[in-house]
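Note that one protein chain of the assembly has been removed; the remaining protein chains are unaltered in position.
Showing chain A:
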Amino acid sequence: MDPVFNKQHEGGVFPGPCHLKWKTACSLSDEIWDERRQPQSLTSSQNCQRITVETTWTAAKSGHRDGQDAFPWFGMDIGGTLVKLVYFEPKDITAEEEQEEVENLKSIRKYLTSNTAYGKTGIRDVHLELKNLTMCGRKGNLHFIRFPSCAMHRFIQMGSEKNFSSLHTTLCATGGGAYKFEEDFRTIADLQLHKLDELDCLIQGLLFVDSVGFNGQPECYYFENPTDPEQCQKKPYCLDNPYPMLLVNIGSGVSILAVYSKDNYKRVTGSSLGGGTFLGLCCLLTGCETFEEALEMAAKGDSTNVDKLVKDIYGGDYERFGLQGSAVASSFGHMMSKEKRDSISKEDLARATLVTITNNIGSIARMCALNENIDKVVFVGNFLRINMISMKVLAYAMDYWSKGQLKALFLEHEGYFGAVGALLELLKMTDDQ
């Protein structure tokens, strides 16, 4: 019997970041990364970010124009399904630099920044671009690019053809693929990967992006009135005091971390029922091929045709246990019957798959939060990309089952924190030299 929430969520549009008014002092200007601003000059409300800046960011120095911090600046996160790439495009290139910039490097910069799609599967998430960022004393824009992990070999091939190795840059990579493809990078493209732990990168990247904000808008948000579909609204959230937080990273699978400070965290548990499961099952059940397609179908479907609800068994609420009739008792429970199997649509199946996976992640996250005694649950990872249904289900589940004690938080750059963390490591290394 399961008490999982099953209200129909609208997958519709919600006010995007541009409509939000950032009320708190969270959104700092990019200048914070400029060394000229001394920590002492920060206001107290900015303290938490200052600390982040100082510790992560000892690299924040000006004048790295002597060629040590060789461009290009990439951070890469090679996951089970997607490769996430962040690229820092310097905008403060002097004429002299421009002249010195090797052809190769120039062409990479031009190629990446003038396109929004690469090949058949590479995509730049233009809406996520962080503009006018100062990193390591350089001003520029941070670009967010993704492509499927199965294209990794083509990517390495390209690196070889374009002679990346001549650029004398270190390629910082995290995610499982950093280990899996290390050998290929070396033998095929003559590139030495600098491998980084994915959880370290995730946390550092998340803290960084949250601290710089989203082009003057907040990075973190939550849903107000999550249990009321009519009133449920996206609202900014100030993550000034993020600790302790439960960080739930939903990629192909799920990792759950308890984070107590920027470098004190533990992996609490993980689950194999993640984004890969949703897509994998959807492909098998509906014949769809992409995440977008699967979500589109899910948005049109009705999971109550597929799932057995408490009321389907008890005729109403199960009062003995305080369970609402609308709670899901058995995911896919109706599918035990042939008649029902014959009467449902692919959209219903996609929706049921999405709701099942999401609710399950919600249950596990909630139990971990209780066990770790943490009340902020931050959901990240590419499973949440363009996935309003899941976010609202998670927001509802955290709120409803904890009677308002737990808060589900989300971040605009969902799946990119690992890659950002890898980039940060690159800059830190440069600084250490």
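We adopt the following convention: a contact is a pair of C-beta atoms (placed from the backbone, for glycine too) under 8 Å apart; a residue touches a chain by one contact, two chains touch by 3 or more; residues count from 1.
The rule we apply is simple: contacts and distances are computed from a predicted model.
Asker: Looking at UniProt, which of "4'-phosphopantetheine phosphatase", "Fructose-bisphosphate aldolase", "Phospholipid-transporting ATPase" or "Fanconi anemia group F protein" names the chain we cannot see?
Answerer: In UniProt, the chain excluded from the picture bears the name "4'-phosphopantetheine phosphatase".
Asker: Which listed residue (A:K120, A:H168 or A:K338) would be found touching the missing chain in the intact complex?
Answerer: Residue touching the absent chain, from the options given: A:K338.
Asker: Which one, A:K91, A:H127, A:H153 or A:R267, makes contact with the chain that was left out?
Answerer: Hidden-chain contact among the options goes to A:R267.
Asker: Using the touch definition up top, pick the residue from A:L279, A:L295, A:L354 or A:V380 that touches the left-out chain.
Answerer: Result: among the candidates, A:L279 touches the missing chain.
Asker: Since one chain isn't shown, list which residues of chain A touch it in the complete complex.
Answerer: 1-4, 79-81, 175-177, 179-182, 197, 199, 251-253, 267, 269-277, 279-281, 283-285, 287-289, 306-308, 313, 320-323, 327-338, 341, 349, 356, 359-360, 363-364, 367-368, 370-371
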